[in-house]
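Structure first, then comments.
Removed from the display is one protein chain of the complex; every other protein chain stays in position.
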Amino acid sequence: MSDNPRMAHPDTTAEERGKLIEGAIDVQLSPQLAELRDHIVEAFGDLEVIGFRGELTLVTPPEQVTDLLRFCRDDPDVACELLADLSGVHWPGGVHQRIAQETTGWPVYSDVVEQGRIELDYILYSLTHHHRLRVRTFLPDEEPRIASVTPLYASANMMEREAYDFFGVVFEDHPNLTRVLMPEDWEGYPHRKDYPLGGVDVQYKGAVVPPPDQRMY
Amino acid sequence: MSDTTDSRKTLEPRHEYTVVSGEWQDLPEAVPDDLMVINMGPQHPSTHGVLRMVLTLDGETVVDNEPVIGYLHTGIEKNAEFRPWVHGVTFVTRMDYLAPLFNELGYCLAVERLLGIDDEVPERAQVIRVAMTELNRISSHLVWLATSGMELGAVSAMIYGFRERESILDLFEFVTGLRMNHAYIRPGGVSQDVPEDFADRVRLVLEEMPRRIDEFEDLLTDNPIWLERNVGVGVLGREECLDLGVTGPLLRSTGVAHDLRKIDPYCGIDTYDFDVPTADSCDSFGRYQVRMAEMRESLKIVDQALDRLPEGPVMVANKKIAWPAQLGLGPDGLGNTEEYVSKIMGQSMEALIHHFKLVTEGFVVPRGQVYAAVESPRGELGYHLTSDGTNKPYRVRVRDPSFIHIGTLPYLTRGLLVSDVIAAVASLDPVMGGVDR
Partner (left out) sequence: MGLESKLPSGILLTNVEKFVNWSRAGSLWPATFGLACCAIEMMSTGAAHYDLARFGMEVFRASPRQADLMIVAGRVSQKMAPIVRNLYDQMADPKWVLSMGVCASSGGMFNNYAIVQGVDHVVPVDMYVPGCPPRPEMLMDGIVKLHEKIKAEQFVERPRKGESMEDYRRRTGWIDPDPVEGGVAVAQQRPV
C-alpha cells in the first residue's frame, strides 16, 4: 500500500494511464462512423461522443436510453437490428486504488471518486449497414434502476437478467427479472468491486498461499 | 404469479402462467391437471451439457420451456480481474471449451486493440492464427455432429465424429503441446512458432477430411430418419433471429449471409477465398447443412493459409509487450533455449530484469474500453474489455453466443414434441461453458 517505503512512486493520473506505448497507433473513427455520429447527434442534441480506438460510443443519461435505442433501431440510416451485448462495469465510490507490484515501480494510482457508478454498455449492430456502435449510460451505485429494453429487443431478456444477477441493476418492466447464473437464493452481486473473489487459502507442506485477491502481487 | 395469454404467440395455450423465482411451489395447484411440468436436466444424456429445461407439457407437446442455466458458472470474468493480461488467456480459453482458440483469439484481439498494436502483429502470426482457428472450427463442428447424432440416436455419428476430431487434435498437440485449452494465442502474436513439418502434417489431414465429411453426408443427409427428425423442427425465422440476438449458423440457416469473417474481418481473413454457406429452411436440417458446408469452407481456408505462410517472427516486435521466452525443444523437453538462458543468467542483467518483469507482472495496457468480436463456430463471440491503465484487466466481459441462444429456447421449442426439443437444442449447439462462463 502507499505506506510501503518501497512504493515511493507518484500516483499516475488518468491521462497518463491512457497514453499509448511507444510505436502504437491510435485508430481514429472511420468516415462511415463519423457520418453516423453526426446523424445521431443531429437527432439527439446532448450526447457525449467518444471515438476511442475507432469505436463509436454515445454516452447518454439513463432516462434517454430507451429513446436512443429505439431511434437506432428504427431510423433507416442507423438500422441497428441486433442488440449484440449489454455489459456492466462497476466503478465504486471512495478511494479507487490499484497497486501493481511490490517489486517494480509500475503504475499505482489512487483516484477519489465521489459517487460510485455502474456503467452499462449496449452494443448495437446493424446488418444492413455493417456498423457497430455503443450506447453507454451511468447508473448510481446505491439503487441502480433503468427501464428495460426488452420491448425493443428480445435478446435483452437474458442479458438484463445477467446484469441484475451480477450488479444488482433493476430493470423496470422486465418480464422475468431473476438470477440467471447464480443460484436463486444467492445473496450479493458477484461482479461488483466490493464483492470478494471468495477463494480459499491453499495450504501445502506448511506454506499458505492466500487467494488471488488478497495477494501482494 | 400471473395468468396471461399473449396474442403474439403462435400456439395458443389454454392457460399460461408467468412464474417468477420463489413461486414455483405454488405452481402445482394452479396448473390444471392436463398440463404437466417436467424437469429435463441438468444431468441428462441428451441435453448438451448441464442445461436444465423446465418443460410445461400438454401431453407430449411443449407448451412452455424455461431454461435454467448457471450450473457451470465459474466466475471466469471476475477471476481475470486479479491476474495479469496474459494470464487472462488461460482463463478465457476454458469458457467455450470446444473452440478454445476462438476464445483466445477474441481476447487477444481486444487486448491488441487496447494497446494500439493491431497492425504490428506479424503476418506469420496472423496466418497461423487463421489456420489454427479454422481447424478448431472443423473440430468443433465435428463434436456438434457427433453429439447431435448421439442424442438423436445415430450413435455411429458419435464414433466417427470423435475419430475425425482425433486427427485434428493431434495437429493441435503437435503445435501447441495440448489437445484442448491451449493457451496458444497470446496478445501480440502466438506463443511459439509452428514446427517445420507443420504444413506437411496439416496437408495430410486436409487430404483425408473431405472424404470423411462425405461419409457423414452419405450417412445422414438423405437418411429418412434424420430428415424426419430434423426437417421442420426448431424453426426460427429471420426477424425472430434478429430480435433475439442470434448470430452464427442459426442466422445463416434463415438465409442471411451474416458472417463476421466477411463483414468485420480479423487477422486478414477477408483476403482468403471462401463462401459463406446459407440455407433457407430456418430449421434444424438447414443448420445441419450450413455446418457441413462450413466445414468444407474451413478446409479451403486452411489450405490457403498454408500456401501463404510467410517467414518472420510470430510475436510483436515491441519488447514491452512481447512474451519474452525463446522456446526451443531441448534434450529435456520444451523450454527456453540454451542461448537465451545463458544470456539472461550470465550476460545481461537488463535482459533478466526485463524477462522477470514481463513474466511476473506483465505489460501495462492503456486505459479505455474496447469491444472485439470473432466468428466462433456458434456465432458472434465478443469481448468487452475495460482497462484502467494497469497490468491487470479491470473488467472482462464476454459476449458468448451460446448464452444468447439459450434465451431463444422458449420460442424455439414451443409446440414441439419432447424428442423434437432434443433435436432443436442439438441444432442450437450450446456449449454450457460459454453459457455460464
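Lettered A and B in written order, each chain numbered from 1.
Note that contacts are C-beta pairs under 8 Å (C-beta built on N, C-alpha and C of every residue); 3 or more make two chains touch, one makes a residue touch a chain.
On a predicted model such as this, the values are computed, not experimentally measured, just so you know.
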Chain not shown: contacting residue from A:L152, A:V170 or A:L197: A:L197
Option touching the unshown chain, where B:L98, B:L135, B:V202 or B:L220 are the choices: B:L98
Candidates B:L72, B:L152, B:V314 or B:I404 - the one touching the absent chain: B:L72
Contact set of chain A toward the excluded chain (per top definition): 182-183, 186, 190, 195-200, 202-203, 205-212
Residues from chain B at the interface with the omitted partner, ascending: 42-45, 49-50, 70-76, 78-79, 90-91, 94, 97-98, 143, 146-147, 158-160, 162-163, 165-166, 169, 179-181, 432-433, 436
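What we mean here is this: only the chains that are shown with their structure count from here on.
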Distance between the centres, which are taken as Cα means, of chain B and chain A, whole angstrom: 23
Chain B - residues contacting chain A, complex: 18, 20-22, 69-70, 73, 75, 77-79, 82-83, 113-120, 242-247, 256, 258, 263-264, 318, 320-321, 357, 360-361, 364, 366-371, 373, 380, 382, 384, 386, 388-392, 394-395, 397, 399, 403-404, 406-407, 436-437
Chain A residues within the chain B interface of the complex: 12, 14, 16-27, 52-53, 55, 57, 81-85, 87-90, 98, 100-101, 103-104, 106-107, 109, 121, 123, 127, 130, 132, 134, 153-155, 157-159, 162, 175-184, 190-191, 197-198, 212-213, 217
